[in-house]
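First, the structure itself, so that you have it in front of you.
Every protein chain but one is kept in place in this view of the complex.
The first chain written gets the first letter, and so on, giving A and B; residue counts start at 1 in each chain.
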Amino acid sequence: MSVAAVETARETEADLVASGVRKAFGGVVAVDNASITVSESRISGLIGPNGAGKSTLLSILSGFLRPDAGTVRLGELDVARRGPATAARHGLIRTFQAAAPVRSLSVGDNVLLGMHLRFTGGPLAVLLRTPTMRAQERQARGEVAALLEDIGLSDLQDVDAGRLTFGQLRFLEIARALAARPRLLLLDEPTAGLNTVESDRLTALITSISGRGVGLLVVDHNVPFLFAICDRITVMNYGSIIAEGPPSEIETDPAVREAYLGTERIVEVAQAE
Amino acid sequence: MTIVIAIGIATGCVYALVGIGFSLIYRTTGIVNFAQGVFVALGGMSAYWLTSVKDWPYALALVAAVGLSALAGLALWLLVVLPLWRRGAEQVSVLMATLVAGALATALLQKWLGSQPRTLPEWIAGLRLKLPGGSITGQYALVVIATVVLVVVLAAFLRWSTLGRSMRACAASRETAALLGISPERIGALAMMLSAALGGLAGILIAPAQYTATDATVYGIFGFVAAVLGGFGTLIGPVIGGIVVGLVQAFVGRYGNVEYETLTVFALLLILMTFRPQGILGSQWSDH
Partner (left out) sequence: MRRLATTAHALLALYRPLIVAATIVAVVVIPIGGSRLWIYNMLNVAIFALPVIGLAVITGRAGQVSFAQTTFMAIGGYGIAIFTTRLGWNAWLGLFLSALIAAAAAVVIGLPMLRLRGHYLAMGTFALALGTTSFALAATFLTGGSIGISGVPALEIGSVSFFDQRNAYFLCWAFVALGLVVHALLYRSYVGRAWRAVALREDVAASLGVNNQWFKVLAFTIAAVMASVAGSLYVSITSYVSPDLYDAGVGVNLFVMLFIGGRATLFGPVVGAAIVTLGPQVFSGIAEWQNIIFLTILLVVILFLPNGLLGGGAPVPRLRQWLPTALPRKDVAA
């Protein structure tokens, strides 16, 4: 088993750093001694066969699961202990594997939900209709239109979210996450179920998000997609991290090939499609 | 004091039977049937009607009463629960529907048989239980014996018979069971009929010792409490829960203030629900 060189870049305060994370469910060890860093302005990928522990690791990274051992820190914040809502307040947002719109709310309202943290008054401010609250609501609604335009869902703004197609839901998910102004964004299998046109749109979107300074961790099965956009890729197998490094290194890593990639060159395969 | 314990355990067994009914339906279909208490009334009162009004032989009336309860359960399943279940209706809707259906059934029962409490003859006439402090009707012993027998039979049935295993499959996962060729709807109907029969049985068991009436909400509520206390999806749980409820009720009623009987039971329940909602024997629940 060969492990690619660990990233030597200095960890900044804004990084999400997981180290030595372990999680077992009953007798099954889902994640074993995993360490990973998500930095702003970089796109990191996480790949591995089904059951490798990627989703579990993502849930731990975002504060939804508590690891049995190890730490997950976002700067000073102990994400594992404080939970996802607190992590969100510090700029860590995640999306969900199965599209999760809030039905009975419109597309626009779903995006507004993403802006939850901007409304600083309490319920009393809402009832008294304070100028601050009214201004916040007005500004938020203004941004919704712009955001939906960026994503490409603007003509669906007032549609009930439950009526969207699968592909549209995926983009709504991202729009909603963006509305929360993340510093770090964790995407859980964003390309699953998308056709090639949508995948391309997604690639462009992710690149643009990264360009704005947001740090991304993308968990996915679509290897050509990840190889194209990621700066660094982490590979998991059976709960352990077996490789980490830039795509070019990962592609040729023998352990990774044996576990996951097979022996064809990724670029060749991608070009053949 | 022994008498108090004995009566407490016996009434506890009645609650246990109702509670097992709750548990069974919940495990198999994920539904809480708030109309469970009605079957207790139906069992007792129909037995009364068959013996007093229709002059049936007692044993036959008892069997018929349980059968009637089972049929009522089937009716409830087909007319109320199934349409909602098929539609994938929310838990709240099913809850409401069973509540209203129960109220309706009670109203109909009262129309038919009035609201006067009745009693039934002892199953074994003249049987007394001699205890230090006095003697009580042997019916109480019969209640406990019947409950024990029933629990054993049910446990065996669920464990070893094909039908029982099908029920456990449905309890674990409706979809998977369907994939295996088990019809969750038929199993649900069976579970409902079984629960109803248990309720009816509880009614005819306790009537000779205490009474039967068209409004048996009390039994429904305490049976419910028994199930929650003991563990809402288990078989033995409601038995333990029922005995706890029965004993608490008996002791508080005898040595404390009668009015505090019910309150103590609910206070106990509230405390338990806050700190251990899965009950004494239940395991950590997951969303059904």
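To be clear about the criterion, contacts are C-beta pairs under 8 Å (C-beta built on N, C-alpha and C of every residue); 3 or more make two chains touch, one makes a residue touch a chain.
On a predicted model such as this, the values are computed, not experimentally measured, just so you know.
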Per the whole complex, from B:V63, B:L95, B:I236 or B:I280 the residue touching the absent chain is B:L95
The one of A:V29, A:L113, A:A228 or A:A255 in touch with the missing chain is A:L113
Missing-chain contact, candidates B:A70, B:L84, B:A250 or B:L281, resolves to B:L84
Across the whole complex, the chain not displayed is touched by chain A residues 62, 64, 83-85, 88-89, 93-96, 100, 102-105, 109, 112-117, 119, 123, 126-127, 129, 133, 137, 176-177, 180
Missing-chain contacts on chain B, rising order, are 26, 32, 78-80, 82-84, 86-87, 89, 91-93, 95-97, 99-101, 103-104, 107-108, 111, 183, 185, 217, 221, 224-225, 228, 232, 257, 259-260, 262-263, 266-267, 269-270, 273-275, 277, 285, 287-288
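By definition in this document, only the chains that are shown with their structure count from here on.
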Rounded to the nearest Å, the gap separating the Cα centres of chain A and chain B is 50
